[in-house]
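Of the protein chains in this complex, one is absent; all others appear in place.
Now for chain A:
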Amino acid sequence: MAQQIGTNLQENLRSLKEAVGNSNDIIFREFRTGDGDGINAAMLYTDGLVDKNSVQDFIMETLLIDVRNIDMTKKNIADILTVGDMQQLKDFDMLFTRLFSGAAILLLDGYEQGFSIGMSGIKDRGVTESSGEAVIRGPKEAFSESILTNTALIRRKIKDPNLWLETRQIGRVTKTDVSIMYINGIANDKIVEEVRKRIERIDIDGILESGYIEELIQDETYSPFPTVYNSERPDTIAAELLEGKIAIIVDGTPHVLIVPALFISFMQSPEDYSQRADISSLIRILRFLGIFIALLGPSLYIAITTFHQEMIPTQLLISLAAQREGIPFPAFIEALMMEITFEILREAGIRMPRAIGQAISIVGTLVIGQAAVEAGIVSASMVIIVSITAISSFVIPSMNMTISFRMVRFLLMGLAASFGLFGISVGIVALVLHLCSLRSFGVPYMSPLSPFILTDQRDTLFRLPHWAMYSRPRLISQKNVIRAKNQPPKPKPKNSERKGKAR
């Protein structure tokens, strides 16, 4: 049971000071306010979290100058202060949460409650362009670290009272704001309830990023595939909300989570919906081809060149064999070396300071591209395979899915090296079985491919024109499936024809 705020101001202040350990960024301002001698009052705020000018203009000025003739014991404080966001505080826990969220706290002698006044002046990075999910056409804005900025960005896209937001503090120590956002009437109530339950079950000392929440609520931990989708783009989140999914917004991170996540969502880029339908469909097919290469490129090469040489056309076999003359390692080791080298380069590319990036990339390309081949350590064809694989893996719009496929690729390479194409087939069967067994908040991960839902194919491998995609995913939004009753656009008759008819 949290300590209640008492009527004695001095006592309250003493226990508060004790609680914060005399931290000097907590400002305690004691003063007297009201007519005559007035009453004792104290103003608390965290330096840096509140907007000092507003505190000065709207609170201090009012309480010290304007209320000189008012009897503070008779008048309600809410009627005096010219501020919008004002809440009554009963206990210390609530007080601290508000204090550290950027509110100014007003305590008055003789009152059993304190007042929190929203004066947040936290420095925000501001809405900037998305760095992780770039598009050519479409909105460029991305979420920032402040939860209120983020919810506002979504609200701006969906102006409907049914867009509901539920916030709770999670983390014993950090008390991070975590919000669930969904569109009432479109989202499936059972899934909303499930999300609520899973979030309430979380007991952890700190939430610093949405990844913490993701790991604590996901369905399957021992799987390379993510069952929670995340995005830093408000338009993506808005589109997913419209499909009946639920967004989980965590304070302090620009990455908003979306559940339930389907495998197919990771293959869709927000740009698919801005570009023309035919272009997006072709690009989507290209992406699936990219996955195929990223997943199977090296393993097929290993399997075919070490087990099934009869499958290679004679001329190609001779030129491949010529490249391999004098290479000391088996194809598998060769591929593994190159793949690991590439992974190291990739990881280094992300972590290293930007200033030395160029130097590293030159060394990297020279080492893996040329010197290794000329030194006869790896064959030129292997360099081609590894680089096309690496490039292909980046056509997947979602970074965490890219990493999943790269992990599985190493397993398949091992299988290919030990059992050839049989190994690859077994690996793929196992992979498909695993993918089909996954669920995200009760929804089959591979839907609408497995189970196959014909009407949802409009936005799966292909992206049909918007007027044709009139229904929401069946397994997610079960009660409100129809989006709109749009008809294909019918061009107006030409001017000449219209005139002809009129006569």
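The rule is short, and it goes like this: a contact is a pair of C-beta atoms (placed from the backbone, for glycine too) under 8 Å apart; a residue touches a chain by one contact, two chains touch by 3 or more; residues count from 1.
Heads up, the rule we're going with is that contacts and distances are computed from a predicted model.
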Given "DNA ligase (ATP)", "ABC transporter ATP-binding protein", "Ger(X)C family spore germination protein" or "Aspartyl/glutamyl-tRNA(Asn/Gln) amidotransferase subunit B", the protein name in the UniProt record of the chain not shown would be "Ger(X)C family spore germination protein"
Which one, A:Leu415, A:Leu438 or A:Leu475, makes contact with the chain that was left out? A:Leu415
Among A:Pro330, A:Gly357, A:Pro451 or A:Pro493, which residue is in contact with the omitted chain in the full complex? A:Pro330
For the chain not shown, which residue from A:Leu317, A:Ile377 or A:Val481 touches it across the whole complex? A:Leu317
Which parts of chain A face the unshown chain closely enough to count as touching? 221-222, 305-307, 309-310, 314-315, 317-327, 330-332, 411, 414-415, 417-420, 423
